[in-house]
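This report refers to the structure that appears directly beneath it.
Note that one protein chain is taken out, while the other chains of the complex remain in position.
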């Protein structure tokens, strides 16, 4: 059992020191892991939940008319309810299990747009989208003859109400936008965006890949129409993700993938499809993955988002303060650490991000370097690539210090003197 | 470490008794599991391989320019090579990791047909297909205006060369067919089918969901153009599957899902896609699943298909002989147990398959009852539903005997006398 | 799961020798009930006159539970008023959810033999198929 099962009473520092023990990888490897936005590490309880599924409940859900099969089905459907409650969705059948956020976005882009978009309709995406929330719409536009339009942000990542309102026309059908940017860490006001869109009958698709793991997300309060996220970025295994969709849309939309379990009946000439959510879950489901995701959610709930945010913000504040003192470091996006949600992308004058990552790696520090799957944003910001650290609650102050110390030495290692800054 | 790591020298019976210990679920539950065609149980070494990935190599493959990320990438790409060798594919990039067989078939049905089918073209599927190899083509036909035509089999499941040749026209573009039927257990001669099709320029898509776990499959020798299978039916976790495709087709085909990792570069107006296999693997991959699948393949290789087939055939022979002696039992498909590949579907006069499954369950025996996701086949055979047992190498003689004994009592339990058989 | 005792005499008898499994020429209400998940499929036929179920029958395919349940139901409701039949349906559906009193159970007579199905989620749909179909027919007729 993981340490967090105990009631929380210790002071934060001690509490998070114990949390650290829930992650075996940190015991086994010398590793300062600061690439949490790419994928998170997994606590033991999540790995155990998956193993337990295979050792006690493993059968093909929905298919076996035997006890084990019923257990597998129950476990899977309970996981769906856990996700439903976590997102504050109205109905469990609004939760579709997918492989990852990318698949969820493709599902909507295929199913929704092929049937609801016409020539000349307009799709809006923000310029800060991850490729996974950009390419599916770029392609949908090509397929359907719709027009793709970009919602721009400023250098801080701010998108104004005006910019949105000016972009929307009576041909706009859908706005696809991320809740938290994976490059700038800024948060978009989805509630306001949904309100503006809904006044105009426009559907809102939200990318929660970077938000759902870190802040409480209430789809009913935000009133967004679709939301996706990936399990692997929030303590769960790879291969499981979620698409939330409002019931009335999911019911109207045609299925995306076809096969076993998504039908009521099949004949030579056609098929009657099952009701949601099964209509969108063709083939054998990843029940063990869903169960492990549910366990990850329980783990997060037990710590509580309040504590998680407090911790992640404290580490972000520390990192940004220290980084700003290093000559040549330029942080992308907002000044205020509270607008970063643990994500800090930066450049270091004269040193290419790949070299930075490589040198940090020599000190066992794992960071991301490159375009972060957001090439149009980087172009918009006028940087060709950047280095990114991304923080999770299980990181430590000491890790941040290790990173800062290593970063401070890089320009010297690359042959620059202290005064070389342009 | 699992028992099979030792060189195999014991007589078979003892060897397979030890194999049994590799599966924790059989120690933890009272369970006669005869629904292996739906999903297999998982040996400890596979579960360990997945856990080890998360505890030693967990990072987002292809993204991190740090050691851990490189390890994750290496592990994932080695898994691809393991699958490549297992299927005797020519190139590793011909192996695409999917979620399951169903997704692989949908990928081909979308990507291949949207671009290569025209109005009036013909798609051929056999009448024995699982819904997962039927519905994607039914839908592709509807989307593209192509015609779906059925290749019929006889009551034994036999498809003749003539039937195939008579069905093919100069409009036929593609034949989708299973290697082993999940209802009848019969095997189609893919090599012959591929030869006949290729003489006419027709592409062959093979469903290996029921064959790859049980017999050696050599895609180069069979010369099929595409093959899919699911990890969960062959000892690996849920959420990982494989699409094999000939390089020249995969290279020509447009991507199916769009997002991170499947691009070379992205701009506001378009994208340059990555080479295969990455073009078809959008978003964060299920690296741990792939690694666990590779471990499952090693486990299978270590036992060897010769031994596996010998064992599964012996158990099938035993089951069929005993079942034939039970009044009222009718086995679907071939007389010869060698034509069943461990799959035995049957009816019991006067008793509905759901009642059969339910009564067997009281003796902790797990079997499948219903239409087995193959409604058109059952209709073709003139049965509305059936009961199915499906055998794996880790099943035992004693389990078969337990099943037979329980089955023998069912008609009496349901109120029939010995002489009531019509 | 105690299904050894579950297929009890009442069920077995109604399954093997259904009294009401036949066509009904004079039926004025006919509805098909389907369980997509397991393929149970029955046609329920009722002759309802002046608010009374004068006669009834069913045809179709399904497991012992769906068949016996439909047959037992017809035994019960033939001769009853529509209101009485709907009340019985209500009690039966609540019984399946484990929400009935002893007294109500008595009214169900032989149908109480299906009480234990509440522990077997996969079979609940089979047990209620006939009852749901009947309820839908009579309710629609009332409106």
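Labels for the chains are A, B and C, by order of writing; each one numbers its residues from 1.
Everything below uses one rule, namely that a residue touches a chain if its C-beta (ideal position, glycine included) is under 8 Å from a C-beta of that chain, and two chains touch if they have at least 3 such contacts.
Model, not experiment: these values are computed from the prediction.
Q: Which of the chains on display does the removed chain touch in the whole complex?
A: Across all of the complex, the chain we cannot see touches A, B.
Q: With the missing chain put back, one of B:18, B:67, B:223 or B:363 would touch it. Which one?
A: B:67
Q: So which of B:45, B:108, B:177 or B:274 would be touching the chain we can't see?
A: With B:45, B:108, B:177 or B:274 as choices, the missing chain is touched by B:274.
Q: If I consider the whole complex, including the chain that's not displayed, which of A:164, A:292, A:351 or A:404 touches that chain?
A: Considering all chains, including the one not shown, the answer is A:351.
Q: Write down which of A:21, A:195, A:265 or A:385 is the residue touching the left-out chain.
A: A:385
Q: Just checking the interface: what residues of subunit A touch the absent partner chain?
A: Subunit A touches the missing chain through residues 350-355, 358-359, 361-362, 370-371, 384-385, 413-416.
Q: On subunit B, where is the contact patch with the chain that was removed from view?
A: 62, 65, 67, 69-70, 74, 264-265, 272, 274
As a convention for this text, only the chains that are shown with their structure count from here on.
Q: How many Å are there between the centre of subunit A and the centre of subunit C, using C-alpha atoms for each centre?
A: Spacing between the chain centres: roughly 49 Å.
Q: Using mean CA coordinates as chain centres, what's the subunit A-subunit B distance in Å?
A: Centres of subunit A and subunit B (C-alpha means) sit 32 Å apart.
Q: Distance between subunit B and subunit C based on Cα centroids, please, to the nearest Å.
A: 40
Q: Going by the contact rule already set, what residues in subunit A reach two or more other chains?
A: 65, 67, 69, 265
Q: Return the residues of subunit C touching two or more other chains; collapse runs of consecutive numbers into ranges.
A: In subunit C, 1, 38 touch at least two other chains.
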